[in-house]
Each structure stands twice: as C-alpha cells, then as structure tokens.
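My questions will all concern the structure given below.
Of the protein chains in this complex, one is absent; all others appear in place.
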Amino acid sequence: MKDDQTLGERLRESGISRRGFLKFCATTASMMALPPSMVPAIAAALETARRPSVIWLSFQECTGCTESLTRSHAPTVEGLIFDHISLDYHHTLQAASGEAAEEARRIAMEENHGNYLLIVDGSIPQKDGGVYSTIAGITNLAMLEEVAEGAAAIVAIGTCAAYGGLPHANPNPTGAASVSDIISGKPILNVSGCPPIPTVITGVLAHYLTFGTLPELDHLGRPKAFFGNSIHDRCYRRPFYERGQFAETFDDEGARKGWCLFKLGCKGPTTYNACATEKWNQHTSFPIQAGHGCIGCSEPDFWDRGGFYDALSVPTDDAGNILLGAAVAGAAAGAAVGLMNRKKQNTDTRAHEKVTVDDLNGD
Amino acid sequence: MTADAFLSFARGTGFDWALTIFVFGMLLRLFEVLSLGRKPDLSEGRGSGVQGGLKTIVTRTLPRAAVFAREPVRIINGYVFHIGFLAVLFLYEPHIELFDAKMGLSWPGLPTGIINALGVLTIFSLLLALALRLTSPVLKFLSTGSDYLAWLVTLLPVLTGYLAYNHMLLPYTAMLAVHILSVELLMVVAPFTKLTHMFSFMLARWYQGYRAGHRGVES
Amino acid sequence: MSRLQDIPIQVLDGQGGQSETGNVAPVLHEIRHALARLASTGESTSIDLSAIPFAPGDEAALFGLLGQGEVSAVVNALGETRIEETTYPGVWLVTHRSPQETVLSTQIEITRTPSLLSTPAEDLSDALDALDHYLSSPTAQESA
Partner (left out) sequence: MSSASIEKGIRMIREQIDAPIASFFSSCVHCGMCADACHFYVQTGDPRYTPINKVEPMRRIWEQEYTLWGRIKATLGLSRKVNAQDFEAWEELVYDGCSLCGRCSLVCPVGNDISDMIRKIREGFAVAGHAPEGLVGATRRAVEIGSPMGVRLSALEAQIRHLKHDTGLDAPLDQAGADYLVLLSSMEIMNFPEYLEAIARIMQQAGKTWTISSRAFEATNSGVQIGVSDIAAELVQRVVDAAEELGVKTVISPECGHAYTAIRFEGPNLIGRPYNFRVQHILEVLEEFRQQGLLKTKGKETDRMTFHDPCQLVRKGGVIEAPRNLLGMVTDSFVEMRDHAEMNWCCGGGGGVSANERADELKSKAFNQKKSQLDELGVDTLVTACANCRITLEEGLERNDMDIPVIGLTEMLADHLVEEPGKGGET
C-alpha cells in the first residue's frame, strides 16, 4: 500500500465505480449525520484526504467499545475506511504481541510524530502512581502522556475515556480519570456511550479522515452532529410523554402499547446521544424501543446519578429518614418555643394587675 | 461543575436539605402557633363550633359577591395563579411520579401540552399579581421585602419548569437542575415568609369559623 | 430455553399503515414542501430517514402511504441500491444496501431524476474510450 495516495484514488484502485463512490459518499454523509447536501463536499474532500496513522490505546476498560466497533453493521463502508487508515497499534486487534507490539507503537510514534491520531478507550487510574493498570510494565498514565505528546488529535472512545465512566464511579478506588482530565493542549474529541454507537465511532473517524479536522463539539467535547439532541427529543415515544401516557411497570398495558418510559426511570431527557435515530444493530432498535428506559450512559458519571429505575423528577436519596428526622426536630423545636412562650405568658399573667379606669390616662 | 453534577446535587443533597428545612420549619411554625393555645369559650353556643370551623375551611375559598364586585381582576387573578400553580405542581406526570415514589400516592395527571399552557397562564398571572401589587395603593403600602421574595420564589419554579420543558435559555439538563433548585429555594423560604399560609390558612379559617359557628353567625 | 413465541411480548403489526405515535405526518409535510420547491424552483431535496425518529412500523407505514409508482431501478455498485418512484411522481425512495445486503441508508429524494441514475460525466469519456478500443480491435473489424 502506498501511503501517498489519496483516499479517492485508493477507493477507485480497489475497483469501485464512480456510482459506487457516489454511493459511498452518500452513505458516509448519512453516517456522519451530515445532510445529503454535503455529499459533493465529502466527495471533494475524499479526493485529497491522506492516509493517517492511528494508535489505539486501551486502558481501564472492558473492551466493549472495541466490541461495538467491530460489530458495526456496515463492514463495507467502515471496512473501506479502516482499510485506509494505518491502525498501527491496537493491542486487542493487532497480531503482534509483547515487545513487538510496543515496538510497533514506538515506530509509529516516531514516524508520524505530530500527525497521528490517538484513540483511547478506557479510563486512566491515577491513584498510587497509576499502578492499577499497566501494559508492558508501563502505567496507563505514563503511556497516555507519552503517546499524546506527538498526537495531532485525540479521540476518547466510550464514557470511560471521555469522562471516567464505570471505574470513576463512587468511590473510585483507582482514582480513574478521563483523557481530558490528564491531557491538555491537544484537540480532544469525546465519543461517549457505554459503549458508543458503532456508526458514531466510524462516523467521527470518517469525518476526521475526510476533512482532516475534528467536527464541531458540544460543551462536553462531543460531536454535535450526534450528541446535539437528547434521546427524549428524538424519541419516537415522545408523543406519549406529551399525552401523559406512561408505562407504570414493565409488564402493564402501557408497556405493551409502547408508552413513554419516563416513570420507569428513563434518562432520555437528560441524555444526549443518537440512539433514537441511528439506533443499533443495523438501525434495528435501541433500548427504549426494546422497552427499557435510557440509562444515560453517554453522560458523565451516569452511575452516580440515582437509580436507573427512578424517574428523573424523583429525588435520588431516600427521603424517609430525613422527613422523619426533620419532622421530629421541627416538632421538638416548636414545642420548645411553645414552652418558652407559655412561660412568658404565665409570667405576664402573674404580673397582670387588674386594670382600672385610673390606668387609662397613661402616665 | 457539569450540568449533570449540578442536576445530581439538585436531586440529591440539595433536595435533602430543602426538604429538611421545609419540614422542620413548617412543623416549627405549626407548633409555635398551636402551643399558644386558646381559652375555651364559656358562652352558651347557638350552633356548632366544629361544624362552623369545617364549613369555613371550605366556604372561605369563594369570595363574597360584594367584595368581588370591587376587585374582580385581583380576585380572578388570585384564583388563576393558585389553581395554575397547584395544577402544574400536582397534575404534571413527572411531579406525580415524585409523590408516588416518595409517598406512595398517585393520581391521574394531565397531558403535557395542557400543563405547559397552564404554566404560561400561571406565569402571566403572577406577573399581573406583581403589577397589581406595584400599582394598587393598598398593596404597595402593605408589601414588604418578604412579600416580593415570596412572589419571586413562587414564580421561579413555574418559569424555570416552563423554560426547561421548552428547551429555552439553558440546555435541558442544566435548566432541569435550575428548576429543581428553584423548587428547593421555595421549600427553604416558605416556612419563614407568608408562604406559611399554604398550611396555616386552614387553622385561621378553622378558628374564625369555629367562633362563627358557635355564635350561629355566617362566615 | 423458551422459544420466541413463548415469551409473553406482543409484537406490534408494523404493516398496518397506522402510526400511533404520529411521527409519519411531519415527514409527509416535509416531502410536500420539498415537492412544492421542486415544482417552483427546480431545487432537489434529499431526506435521510436514519435521522428521523421512527417507531417500529412507522417506516413501513410511510412507505405504504407513498406507494409504488411507475419507475423502479437497481444500481449495482458497492452492493445493491434500489431506486423507486413512489405514486407521487418526483418523490423517490432510494435504499442503499451493502454487498451483504444490509441496509446502509434509506433516503427519500424529491427530484426529477435521482443523481445516482444519471451517468457520471467521467464515465462518458471512459465509455467512449472503451467503445473506440473495441471498434479498433480485430474482433470488431471482423464482425463488421
């Protein structure tokens, strides 16, 4: 493979017709959540896009993000993209292991210094010098700092890399942190989700490949194209919410009729992701469609935001004890004030001298 | 602090504190009132004090025609924001869910569109209430800082709820947090302002009604 | 292990052409506006259905409402793409599939001719070259 070819050239070389290229551009636009009117711009950009080197670091994670990516539903398109990136290090996927693998990483870093794309999944333990997760004897913390230094941009894949995720959940025994907690001064893009939607991962990579830049981000560093709307706003069950039709349990009539899952704890209103439109498994379905509320997995600290089955409008703590305590304290304080008042009144009553007409002239 | 963390605070610690202060404060006020006691009425009754008290708690909800004729706008507006506020509070499904989850009580709600419209109505009604307070000589004379504070903390939950639902001003998560926080502000402020009337009005009506009932007087 | 039909869930019939959520109507309105634009200014519009929040059955309901018109074509490039005119001329349903036949994206195009149908300009010169090449080849001269 020649590294100086553009993506366009590369695609045509692999025998794709001009209509095929157009179709590729159209489906890529769809994947990047760009409007179909962007297709010509994508085609033009692909003609000049170069093949980048990619280093993928997996830290404190469950490999769910990689699983999600490799199960992406459109192997042709994503396959084409991955054929045209140089995935130089991904310890789950690469054939090399041990010292050879680390060697590949070092070579890629040296050869593409300042130009490679760093993809991270998993959080980074910081406590006790980061000893809780190491690769080849190197702590995740040290490896991240080392690799990030020469990266053109960093993509944090999954909620762990983006915001700390599950390892960061209270009480966070390993001191897990997100990429952006550690690295500054580099463009960082977060593709959150536990795991992220595969088409969103590839869409973001396609955007970077195509345009050579990171897309527009929201205040949490996520691409607006995918994370610009809440699940609730794009949910097909939204009309039921508006009409006040809710499933009360998972097996009642409302649940069978596909009514809104708000009362069953759906976090759709405060969760920003593309599940409701992109969906999963070849646009087949997503959790709400399957009858379970959104758990908000693409938001920071979603593990610590109250019960998954408590409605958003319900306070997260058990109010029972507070209520009882406050009630007892309030009643006691009231009674205490009451006693003081009574005492005061008794004193007044005792001090009361019978009022006569002579008292009325006030002197 | 991210919007999510802010929301978590509002739903967690913030709510705990607000609820504590609200319950503590309201019970304190209630006990303060009741512990002052009342001497038994030794005069021969013409009617039942208990009946009069219970009756007045209900009937005093309606205005006397003679006074209504003098202040129709103020009285109707009073109904509008009271009913609007209570409807939005008690008939919006997510709110009902709160009562259900915390108290095990639930009842049917209204469609969100209607709640939204009621919210707008309530906001305008509260604005009118403020305008009346600022223009009527009597209200202006009577009003203290505490009255305006009570007005503000009543308006905020309705306003922020409306803004959150309609995705205005702030992203939903942040606005929802602001909304919940504004309710908590209301809960904290209520026991120390005239908002205590939300409970004490029943006592006041009871006492006057009891006396009227005992004397066989209309009330 | 129970079979699918033993699981007490009710699968809603998605073919009924009825949408309980009411999510179909807004798409139809969007199509109508695009069609009006096409008629007055000639501007084409493409609607990517993967960006529309559909309930199970909504998509089928939409397709049912649009119906099938006079033209249907298949483009074999990077997998099969079906291009069908609906009963509303100018409104096309374009379904891109991968070689593995999974749907990559579904689009409704409001245009006189979907762009994928017309021959790319570069292909014309390639075709010319190919035909010239053939005509200059011995086989061609023989058959002439």
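To keep things simple, chains are lettered A, B and C as they appear, and every chain counts its residues starting from 1.
Convention: contacts are C-beta pairs under 8 Å (C-beta built on N, C-alpha and C of every residue); 3 or more make two chains touch, one makes a residue touch a chain.
What you see is a predicted model, and the numbers here were worked out from it, not measured in a lab.
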Among shown chains, those touching the left-out chain: A, B
Touching residues (missing chain, whole complex) on subunit A: 333, 337, 341, 344-345, 348-349, 351-352, 354-357, 359-363
Missing-partner contacts on subunit B, residue numbers: 28-29, 32-39, 41-44, 46-47, 56-57, 60-61, 63-67, 70-71, 74-75, 78, 136-144, 147, 150, 191-192, 194, 196-197, 200-201, 203-209, 211, 215-219
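Just so it is clear, only the chains that are shown with their structure count from here on.
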A-C against A-B, pair bridged by the larger set of C-beta contacts: A-B
Distance from the mean Cα position of subunit C to that of subunit B, given in whole angstrom: 57
Distance from the mean Cα position of subunit C to that of subunit A, given in whole angstrom: 33
Cα-centroid distance, subunit A relative to subunit B, in whole angstrom: 39
Complex interface listing, subunit A residues touching subunit C: 16-20, 22-24, 26-27, 29-31, 33, 35-37, 73-77, 234-240, 251, 256-258, 276-278, 282-283, 285, 289, 291
Parts of subunit A lying in touch with subunit B, wherever the complex brings them together: 219-220, 230, 232-233, 241-244, 246, 262-263, 269-270, 299-302, 304-306, 310-317, 319, 322-323, 325-327, 329-331, 333-335, 337-339, 341-342, 345
Residues of subunit C that touch subunit A when the two form their complex: 8-10, 12, 20-23, 46-48, 50-56, 58, 75, 77-79, 81, 96, 98-100, 102-105, 107, 115-116, 120, 122-123
